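Apart from one protein chain that is not included, each protein chain of the complex appears where it belongs.
This part shows chain A:
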Amino acid sequence: MAVVRKNIAAMTSAEKTAFINALWQLKTGSANGRNYNWYIDQHITYFARTNDNISHAHQSPSFFPWHREYLRLLELDLQTVSGNPAVFIPYWDWTGWASPFTADFLGAITNGSVSSGNFSPSWSWTMYRSSIATNFLQRRVGQNASRPTAAQVNTVQSYTVYDQSPWNASVSNSYRNRNEIELHNRVHNYVGGHMATREAPNDPVFWLHHCNIDRLWWQWQNSRGIDTYQPRTGFTAGVIDNNETMHPFGAGRTPSAVRDITPLGYSYA
């Protein structure tokens, strides 16, 4: 079933409840052979350069398509585990007024341990492979960085080159790297706590943040061309080419295969 991914500001209270309940079910159960902690494992593994000498998920051109597939898979598992095909991943437009950190949604504590309410240990949400010695989800919202402004988003969206050599965190004239560093990294640091760490998907806001990043990439694609991934062909050392499979996803899950979101079963409102 195709779903429309909404802004958190436009969600009904029933949609918020359905989303967090599905996360809880995936954390305490499993679907399609995966559970919630599987996603944390993949993020830790594929953040690094893996033994194929490729950076699949970060600091490389496949940053956008890797996370698009990662979110699509989670959305599928949330639908399966809840038996509700209408469940969708909402997006958090951090330039707007709506906050995901409320008692009825991702939890209201934004300064230290999420010690009660949604996403606390008493709600069966404990940390997995945490580099901080704690069972409690940590947040330090606004302590280490500020949110990007709408003007800063527009500046990043105006870069016309998708990506270019050396295809890493150092490339200057690159939409992918500008977005990854100036928008994506900054919001991880703005939330702080576990969102600032390698095991960031411990915080469910990870999905709302990456949903917004995916939405921005989709807007950029609609303006610059849907089939604009770089590098296109061949075997560029250390990175995923347009027709190369992204791990840990199955054969054929290439940047090219996820360039258009319509066949992936979702759209943005």
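Assorted remarks:
In this text, a contact is a pair of C-beta atoms (placed from the backbone, for glycine too) under 8 Å apart; a residue touches a chain by one contact, two chains touch by 3 or more; residues count from 1.
Methods note: contacts and distances are computed from a predicted model.
Hidden from the displayed complex is a chain whose UniProt protein name, among "Sugar ABC transporter permease", "Ion-translocating oxidoreductase complex subunit D", "Tyrosinase family oxidase copper chaperone" or "Heme exporter protein D", is "Tyrosinase family oxidase copper chaperone". Contact with the undisplayed chain is limited, among A:3, A:76, A:108 or A:171, to A:171. Seen from chain A, the chain kept out of the figure touches residues 47-49, 55, 58-59, 112, 129-134, 138, 140, 143-146, 168-172, 177-178, 181-182, 184-186, 188-189, 192-193, 196-200.
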